[in-house]
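Everything below concerns the one structure shown next.
The complex is shown incomplete by one protein chain, all other protein chains being positioned as in the whole.
Coming up: subunit A.
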Amino acid sequence: MERDPAAAEEPGSPGRRRRRRRRGDGRTRVVRSNLLPPPGVEDPAAGATKGARRRRRGGAQHLADNRLKTTKYTLLSFLPKNLFEQFHRLANVYFVFIALLNFVPAVNAFQPGLALAPVLFILAVTAFKDLWEDYSRHRSDHEINHLGCLVFSREEKQYVNRFWKEIRVGDFVRLRCNEIIPADILLLSSSDPDGLCHIETANLDGETNLKRRQVVRGFSELVSDLILPGYPGHHVHKVSEFNPLMFTSVIECEKPNNDLTRFRGCMIHDNGKKAGLYKENLLLRGCTIRNTEAVVGIVIYAGHETKALLNNSGPRYKRSQLERQMNCDVLWCVLLLICMSLFSAVGHGLWVRRYQEKKSLFDVPESDGSSLSPVTAAVYSFLTMIIVLQVLIPISLYVSIEIVKVCQVYFIHQDTELYDEETDSQLQCRALNITEDLGQIQYIFSDKTGTLTENKMVFRRCTVSGIEYSHDANAQRLARYQEADSEEEEAVPRGGSLPQRGSVGSHQSVRVMHRSQSTKSHRRTGSRAEAKRASMLSKHTAFSSPMEKDITPDPKLFDKVSECDRCLAITRHQEHPLAHLSPELSDVFDFFIALTICNTVVVTSPDQPRQKVRVRFEVKSPVKTIEDFLRRFSPSRLTSGCSSIGSLATSKAAHKSGSNFLSTLPNDSTLFKLEERLGQPAAAIASNGYSSGAASWAPEHTAQEQKLELEQEQERELRYEAESPDEAALVYAARAYNCALVDRLHDQVSVELPHLGRLTFELLHTLGFDSIRKRMSVVIRHPLTDEINVYTKGADSVVMDLLLPCSSDDARGRHQKKIRSKTQNYLNLYAVEGLRTLCIAKRVLSEEEYACWLQNHLEAESSLDNREELLFQSAIRLETNLHLLGATGIEDRLQDGVPETIAKLRQAGLQIWVLTGDKQETAINIAYACKLLDHDEEVITLNAESQEACAALLDQCLHYVQSRIPCSTPEKTAGNVSVGFSPVCPPSTSTTSGPSLSLVIDGRSLAYALEKNLEDKFLFLAKQCRSVLCCRSTPLQKSMVVKLVRSKLKAMTLAIGDGANDVSMIQVADVGVGISGQEGMQAVMASDFAVPRFRYLERLLIVHGHWCYSRLANMVLYFFYKNTMFVGLLFWFQFYCGFSASAMIDQWYLIFFNLLFSSLPQLVTGVLDKDVPAEVLLTEPQLYKSGQNMEEYRPRTFWLNMADAAFQSLVCFFIPYLAYYDSDTDVFTWGTPITAIALFTFLLHLGIETKTWVRAVGMIPGSADAAGPTLPGRFHDI
């Protein structure tokens, strides 16, 4: 119901919906429960089912229902609508016009009905194709519309099964675990005691981690107040007794929009209270419910108004460069046609004037006997000529190209060498009409993470409090994986049909090496298969390849962790347990705690709803009001906290005996609550739909059963689902040190240690990661010390600046300083190795500090206007004065074959630019690793602090590049320190070595360089460089760079990326390639082609791109050739028939020339012909350059082609002319052989075309001239 009261009263029809939306004066939408009598209907007692159903509809009739309709046509509207759409194509209008011209007697050239046939045929084919597409859309719509779900029915007072399409806005829907959400639903109730619900959005954005959704804040209390006034708000009751019939609140929210990350609104209850609605409350259509037994919600947006569908923009239509050029040439053809017609019109005029007065016997007067004036005759002749010569514009060209492209896409799709076994995915072509662009790419813009690298984060090394742990064993293990990989890869071609010589020798050696590690790789292949199976079963196993999970701990560090654990286990019941540890050990302990809990990793186990074992604090966290805080941190609470530690100790024995869930019993009140809960009738618990946690509290649970459960628990592997893979990598690393994250709820985190057992941290706040702060923090209450700790994890550049300034006076401060400088050194070392670095820091907050900060924070949270901004400020206030714990180095492994692919693409003449958000050092190192940068090259680094500096720097570089003086680092650096200029010369640079240059530029300088006045210089510089590396660039900058290159250099660009941050770049580029890898589907959804791996790009471009381009280019040229040649025959004839537009070729030949007589051969060659075999293309990537330079099809080749056609038509016309000169032949006896000769010549030409490609490669000595064999061939036909 939009806010438009007058309209709401109208008995609107479904068709009115659109009009209403357009009117859209209200900015919000108001949703009411459909179960309530609609405001317009006075008599709610109209009890009949039918009436109720109507009423049910009446409530939300004017809003989109949940029926999905992506079809364009209905049975009735198909013909007019489709025709209308087809006539948007100019060519169709043209051909229909020509055909209709035949109905004018004075100018007609053919039988009118016959002339219409080809264009009708083309229209019919296209219409049929559209119909078929529409029908398949209809079928899939139908399927989705008839999915079932539970909707609350007013009549039956319970949830009943209904189809998706029957859901209306305002309906109450009940969803169970693993069900797909049918519409955008506001979460009102969840079986989860905290009102949480997890959803997986893989269908929407491809992110496989679980997202948390929450029951409307404040709604739960309110409802329970409503239902059970006076009852102390307990969640169990609230959920079990949520009755949609009692829902009388009104929801006001935004109009439907496509912003997935935003939802605003409020719920107005009967008592006038308002509750804010955020995106955390909204379940989006297309997502899947996970880890939650059941949820109930009210439908807010349905059908086409859901965010998922508003985001679905349908298939993309791009026009390829070749097609643009072709259109231009079609226009040339039109011009040529007009010229030819004009020429013969003038000729006819003169001819008529010459012969008319002379009472020529062959002159035919007008039908009324009067003589035709030469001008009129010329005009008629012009029009007739256009009809006769219409063959020049290839009517079937567009259709043929479509067909060929579809076939090309099919072949690309079918290529087994583009199939990735591991992920069971093959290349997807999402855009059907730009296959030939693949053969013309000049610039590749690549993302780094996940594109060049696997985006499988592997923990490599770490440093804690200044000591480096190199994890050598871990490195060896990774190396082994790599070998196993290469082993498998080599095995694949051997198994295939292609004989692989040359590699036998290397094979042998790999074999030997392999045998020594047979056990390891066995496991590897096993787990690979397992991973594959798992990924086939469900997609939420993304970041858990075995490589990331198994981490071999560093023995030294492992000992230290164990020592901490032991010590703490002994001293845990003492006053300050951590004080007994040395500073280093305490840092180690904190480091691992931070690794484990400073993240948003969700712990799950496959295929089971989460077992919830919770320890209750009396106040729900996060802290909501200052009173809460006071209550919570009152002295009594503190003592009870101590007692909790006491009780911890007592429960330790029990814990060891196998209670996996019962670790801490914080205070008496919780115990009391427990008893209270146990006292409830079991039925009530069961009716909640989640007996999980509570059931295990039941007294009849014997210790034996618990033991059994523990065993199951251990068998059941915990799985960590993280929003970014490095988080998971860190958690897995910590687990390798026996510091395992076992449970995470929104207010507590449990960590299990071998001696300490399960530690449960009260999670006070989580300050999520954002790209500006580049860090995240958690605020927790430490169960051992009861202190409030902040653990921060973030990029070293920011975290190092936020550390507590340490005085150099005392020993401790000096020690700290030393640690920091050591850590910084190690960080640099890691960066050189190409590792991603993260700093881990900690801050201990006093109660006062916390209280002070909390107040601000709560204000920020409750603010309505600029909540995000305030929360950001608040986070910055908290993350200061940090104590450095250590740093980690995570390896993002290069994908298989990336260096080789880059080398090949380079050879193919492609410029590769890497645009990454990573920091400069990491990016440079990855670039070296993947051979993008070479140690022999000079690297120009542009780091400027200001616009002027950037300009100066660019000038300098340009000057340098132009003068080609060897790099003189010292003087330049000296002169430009102030502007941050640091030309980096790799040490190995020698003046004699190749002067190839590379450019490295950081995000800030890039921003300056992309300014209007500098972009030309920047581009010029970049053009001189072999490779360009842009670090720390934002998604917008990425797309700006692509756009710049595309528009300024007029170059064909390809952007490849895997993540959401690459989407803009992918969309801007001529060809967008998405990697269907780790980071979800957003890039893939935006892309034209989706490949599983970067290395497939090589084959896609060098082989398929080349083929597609040369096939299409040749086919298009051939079309022009064929038609021009045929029309040429007719045109030459005009010189011998008084330019009277008569034709020696029968009209059937003329009309069906394009459709029947010359359509198939070039389709076959266009689809199947290979100018160069794939192996040659791959070994000689230089061949790709022919596509880049448009050698097959450029304006010159077009005109050459046309000249060739003119020449051939001359030959084909004049040889019969001379052969039949002065004979008694009649028009058609003479014209039909000409047609036959022409058709034979077409075939022969095509045959020669197919061969000449081989010749063009230069494979034959003394490349014979092309005219030689064609000429005798032509005569031969006579």
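Criterion: a residue touches a chain if its C-beta (ideal position, glycine included) is under 8 Å from a C-beta of that chain, and two chains touch if they have at least 3 such contacts; residues count from 1.
The rule is simple: contacts and distances are computed from a predicted model.
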"Fibroblast growth factor (acidic) intracellular binding protein a", "Glycosyltransferases", "Cell cycle control protein" or "T-complex-associated-testis-expressed 1" - which is the UniProt name of the missing chain: "Cell cycle control protein"
From A:Tyr94, A:Phe163 or A:Tyr419, residue that would touch the chain that is not displayed: A:Tyr419
Which residue of A:Leu361, A:Ile772 or A:Ala811 touches the chain not shown here: A:Leu361
Sole residue of A:Pro193, A:Gly265, A:Gly286 or A:Gly1166 that reaches the chain not shown, by the stated touch rule: A:Gly286
Residues belonging to subunit A that touch the chain removed from view: 68, 105, 140-141, 143-144, 180, 203-204, 286, 308, 312, 355, 358-369, 384, 411, 413-416, 419, 421, 424-426, 535-536, 1085, 1136-1138, 1140-1142, 1144, 1168, 1170, 1173-1174, 1215, 1217-1227, 1229-1231, 1251, 1254-1255, 1259-1262, 1264-1265, 1268-1269, 1271-1272, 1275, 1278
